[in-house]
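After the structure tokens below, expect a handful of questions from me.
Heads up, one of the protein chains got dropped from this complex, but the rest are sitting where they should.
Labels run A, B and C following the written order; every chain starts at residue 1.
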Amino acid sequence: MRIERRETQSRSLMFIVPLLAVVASLGLAGILIALAGAPVFSAYKALFLGAFGSKFAITETLTRATPLIVTGLAAAVAFRARIWNIGAEGQFYMGALLATLLGFQNFLDLPSFALIPLLILAGAVAGMVMLVIPLGLRLRFGVDEVVTTLLLNFVVLLFVSMMLDGPMKDPLAFGWPQSVPVVDEGLLPKIVERSRLHLGLIIAIGAALLVYVLNSYTVFGMESKAAGFNPMAARFAGVPFEKTLIKVACLSGGLAGLAGAVEVLGVKGQVSNDLSASFGYAGIVVAMLASLNPIGVIFAAIFTATMFVGSESMSRTFGIPSFIADVVVSLSLITMLVAIFLSNYRIRR
Amino acid sequence: MTDIIDILFTVGLWSSVLRIATPLIFGTLGALLCERAGVLNLGIEGIMTFGAMIGWLAVFQGADLWTGLLVAALCGALFGLLHASLTVTLGLSQHVTGLGITLFASSFSYYIFRIAIPAQNTPPTVEPFQSLDIPFLSDLAFVGPALFTQTAPTYLAIFVALIMAYLLARTPLGLAIRITGENPHAAEAQGVDPIRVRYGSVIVGSALMAVGGAFLTLSAFNSFFPTMMQGRGWICIALVVFSTWKPSRAILGAVLFALFDAYQLRLQNVLGQAVPYQIFLMMPYLLSILALVIMSRSARVPQALMQPYRKGER
Amino acid sequence: MAEPVVLHLDSITKRFGSFAANDAISIELRRGEVIALLGENGAGKTTLMNILFGHYVPDEGEVYIEGRKIPHGKPKEAIAAGVGMVHQHFSLAKNLSVLENVMTGTEPLSSWRSETAKGKRKLKSLEEKFGLLVDTDARVGDLSVGEQQRVEILKALYNNARILILDEPTGVLTQQEAEGLFKTLRAMAKDGLSIIFISHKLHEVMSGADKVVVLRAGKVIAERNTDATSKEELAELMVGRQVERPVREASKPGDVVVQARDVALHAGSTARLTDITFDIRAGEALGIVGVSGNGQAALCDLVAGVAHADHGTFEINGREVSHMTPRDLSSMDVGRTPEDRNSQGAVGELTLWENAVLERINDRRFSKHGFLNKREGRSYCQDLIDRFDVRGGTPNSRISLLSGGNMQKLILGRSLSKHPVFLLAAQPTRGLDEGAIAAIHQDILEARKNGTAILLVSEDLDEVVSLSDRIMAIHGGRLSPAVDAKEVDSRQLGLMMAGEWGGLG
Partner (left out) sequence: QSPVKVAGIHSSPVENAWNSRLHVAMLEAAKRGEIDYVFSEGIAGTDYSRAMREYAEQGVEVIVGEAYAVEREARQVAGDYPDTTFLMGSSGKPHGDNFATFGTWNHEAAYLCGMLAGKMSKSGIFGSVGAIPIPEVNMLIHGFRQGVNAVRPDAKHLINFIGTFFDPPKAREAGLAQIDSGADILFGERIGTADAAKERGIKAIGSLTDYSARYPETVFSNAIWNFGAILAAALADRKAGKSNGQEYTRFGLMKEGGNDISYVKSMVPADAIEPMEKVRAAIKAGEFEVKIDFSEPT
């Protein structure tokens, strides 16, 4: 068996193959659904309705997709420059934490339009720091960032837990570990009445466009790719190698931190130990589904959220174990990765 | 102050250490084997979870304990096969695939568990491995009870580590694995098929990870709980680097890590809650990072780690 | 020629997509025979050998060794049948020892113990028998390129190869090393080994081989016995037309453009360069020869702005430049081509035009306020493609799809596009075929004529002698005094490269 790169990617293939992937993953999930004793085809219908069946469902799906778009961008930006940032989860929490720390009182009496950007910026800065440190360790000592960023996630989670137990504990929560809430002026406005869908979605899409422009139209985008793929050649061509990677790390970590800030300002209003439903890790897969294309990230995130929200809702309709949601998501991610591969490569005997 | 040091000389501490270290040793060896052949396996957290679930379930359904471990190993091998198909044959990005497998394996094991064991009060139990005394050694003062009153799988973990150390350093197969991780083209040029070597390493490595998971439910504890893996797999990924890809040092790394864990639990009893417990829990991670920084110069990363190999492609 | 046929390639065809890299190629090799495979870049030589060795599976055709058909796509079978291959790009594991590299795959994988002591004895005896000395316990990454190649050959011999294939074995060797290699190969052939080697260098082919097989565009164009052909004929067969390397015309150098005085460069505590002093005038080419590992790389880094001098002065047109970055140099119209086009010259994942403009991306022409002007970049690249005859890609294709020669033309092109005051040309033709070499020499000489000061660093002595006005040798990080290229002979150059320049000016 041999695997060859396709010379040309046919348009129809790029369309059909992912569709087949969805069908395949639903087929596999169908077996599990049947195992739990639920009617498979009605379950599929419930899945679809759960994600798109009502205005509520749609807003929920988009709400769940919002942080994924931003963490997906964080991963896409870093991977494009060969910075293996597995630490978006930790950066996300640090972003959320700092935004909350500055936002639980309106110290300067700022109006919303000034306070919100300030808090989001703070979140981004916190995320930046969390990635610049491991990148610095790589540049200075040659320490592999896959491991350091991964480990920092656990350090951050414990740090957050410590803050929630101590200095940032919400006195009104009677000791339950959650932070003081952000003041109302600091919260992101909802963009659909009576739903959770908040301005964060617009911010996320804006971030995707921004990253797209940076990647495709700027010197920075070109240099970051060069520095990532061939450091020696980049240096020879005068690309300020370390500076470029640090900028990339700032962008990637900043996005992950921003995701955390936006989630806290848009949805929860305060930090808790379970603020993130593994958004940082999921972002990595989202980025890869999108082949690191920032616009593709938007769709990949919505796809992932659809699968999750739809199948969790379906599990409630039929009373099957709610763990099915993550099973469906992971199955569809894996089949989708294979599908993307197959539309670029062919297998020959 | 002396209390803090005295803890180090208690039998209980050291017997805890080996027990806490055992799943980490298995997991680290598994990840190490994969990486030595050039494949990063971030599926570890999920594979360990699945091993914990399926090993326990097998025993609960009537299998004996060793069969339980075997079932776990086989299922781990299957996940290894999946990881290898995706990363070795298709050459998909290794860390992304790994994260995908972790998500899949863990949610899948919760789902199976819930279908097999409908939700109830507390989960049912099995009779776990009993500690196994080793003649003579277990009777030694201090050292005996501290180190030689473990259950059989703990001794197995150490044994596997020694076997793997020997395998990698002294056998033709070990050389084939190492050269595949360093430069698969060099392997191919000498008639060693890097694809088969990678498949084999990832499958066996993943089986070891699953056994590590099963240790938690068949020896360290006696039931399965969803979400009980608590990041142990990720720690193993760090320990592989910490051990500079050497099996014998993997034991050392795991023991050091476990020592921290066991020590901090005891320290809480001496110091009380004066220091936030999170600080203690953070220590192992921070120290691992520190160790990486210190050892980075001497550590020899397998050169082809994370690089896909496709026959006939340059 | 009563010797039996040991290898028979029977109408091998190999296609990549719709493109036939090998088209019904048949070759016979006899015991003790040395065949040279000659052909332009991309003619299909490596592909053919990869098929023979089992790396690639042919679409049609068969491989017979000693009359037996060999299954396709299985290096293991080829090795077992007695084929050994030294790859164009070495396939060695740098972190492993010489012995480990050699012993891989030589014992059954099910064996519970590696017989390292026995292996070491066997390797040592082979080393002595063929004069291929290397430290068996050394880490391969610590060896010089020449030694690494010995390891490659030893690997084949250790496997009891009876047919040895070498893909461009001299591409990375110095002349002395190359001569040594051919002596060894001769001895092996006498010993009954059959050898196929690939080369672009006609003199090697003429002196090293019994028979030459010329490939062009995937087909066998001709077979000649070396005693019945000439370099000129081979060159013409290979390229399909007559090629002649351009010759340097006499010129009158202008003012001093480049001036280095007592430059020193350290890496940590070890000195990479010491007391480097030279001048280059406008319209003059200074050639640097040397055995690799003696400081060429450091010298290139220094001149290219990648490394900075710790001591001394380095001036271009009177301006101190030793602390300038590569981009500062580019903007001063200094052209730089690196030693290794793949690792330093180009970012494979980027397109041709991106690679073409990367070093001058901050020029107002190519970007404003950080935003790229893609149209200008592409048209600049298209100009280079046209002017320097770069084939095989458009400005938008990934540069990794170009062959070495064409990549080199593009890299040289980007250095020459703005009539540089000073050009660094490091190993400009390494691994290229005659046609490409001629084109590149032409470009360099053209620049010289237009008044560019040129620093040529090359391991190819012919190239240095034919392009340079003056020549210096580098040894142990120090430069020899300069000699006039018209007056020097190869014996003298050899002495200089060995660091013996006591008697010179």
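By our rule, contacts are C-beta pairs under 8 Å (C-beta built on N, C-alpha and C of every residue); 3 or more make two chains touch, one makes a residue touch a chain.
Quantities reported herein were computed from a predicted structural model and do not represent experimental measurements.
Just so you know, the chain we are not showing touches A, B across the whole complex.
Only one residue in the set B:T102, B:N222, B:T244 or B:S288 touches the chain that does not appear here, and it is B:N222. Between the chain not shown and the residues A:L158, A:A207, A:A226 or A:A300, the one that touches is A:L158. Seen from subunit B, the chain kept out of the figure touches residues 10-13, 16, 19-20, 110, 114, 119-123, 125, 216, 220-223, 225-228, 230, 261-262, 265-266, 268-270, 272-274, 277-278, 281.
On the side of subunit A, touch with the chain left out of the figure occurs at residues 50, 56, 60, 64, 158, 161, 165, 172-178, 181, 194, 196, 263, 267-269, 272-277, 309, 312-313, 315-317, 319, 321-323.
Keep this in mind: only the chains that are shown with their structure count from here on.
Inter-chain contacts peak for the pair A-B, counting C-beta pairs in contact.
Inter-chain spacing, taken between the CA centroids of subunit B and subunit C, is 46 Å. Distance from the subunit A centre to the subunit B centre is 28 Å, each centre being the mean of its Cα atoms. Shared interface positions of subunit B, defined as residues touching 2 or more other chains, are 311-312.
Across the assembly, subunit C contributes residues 57 that each touch 2 or more other chains.
Within the complex, the subunit C residues that touch subunit A are 17, 57, 304-306, 325-327, 329-330, 336, 338, 343-350, 354-355, 358-359, 361-362, 367, 370-372, 374.
Residue ranges of subunit B in contact with subunit A, taken from their complex: 40, 42, 86, 89-93, 95-97, 99-101, 103-104, 106-108, 110-111, 114-115, 226, 231, 234, 237-238, 241, 276, 278-279, 281-282, 285-286, 288-289, 292-293, 296-297, 301, 310-313.
For subunit B in complex with subunit C, the residues that touch the partner chain are 170-176, 178-179, 182-183, 185-193, 300, 302-303, 311-312.
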